[in-house]
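Of the protein chains in this complex, one is absent; all others appear in place.
So, subunit A:
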Amino acid sequence: MQDTLAHLKKGEHAIIKDVSSNLIPLKLLEMGCLPGNSVELVQVAPFADPMYLNINGSHLAIRKETAIHILIEKVAHE
C-alpha cells in the first residue's frame, strides 16, 4: 500500500505522487498541492490533526481527512 500524507511524521519530507482530485478541494491544488511537488510536515496538532505542511514553499494546514487522499513517497531530506 502506498503512503499517504497522513503517514508522514513530523519533520519528514516527501514528494507528492498523486491526488484524488474529486475528493480534495480545488483550493488545495491551487495552493500548490500537485503531483511532483515536495512536502514537509512542519507541525501536528494533538491527535495528529490538523497537519501543518510546507508544500513547495506554501505553508498551510489541512485536516487528516484530507491528507489521506494525497499519495506521497517519502524522501530523505538533503
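Worth pointing out:
Throughout what follows, contacts are C-beta pairs under 8 Å (C-beta built on N, C-alpha and C of every residue); 3 or more make two chains touch, one makes a residue touch a chain; residues count from 1.
Everything that follows uses one rule, which is that contacts and distances are computed from a predicted model.
Per the UniProt record, the chain missing from the shown structure is "Ferrous iron transport protein B", taken from the list "Cell division protein FtsX", "Ferrous iron transport protein B", "PadR family transcriptional regulator" or "ABC transporter ATP-binding protein".
Residues 21-22, 24-32, 34, 42-43, 45-47, 49-50, 52, 54, 56-63, 66 of subunit A touch the missing chain (whole complex, contact as defined above).
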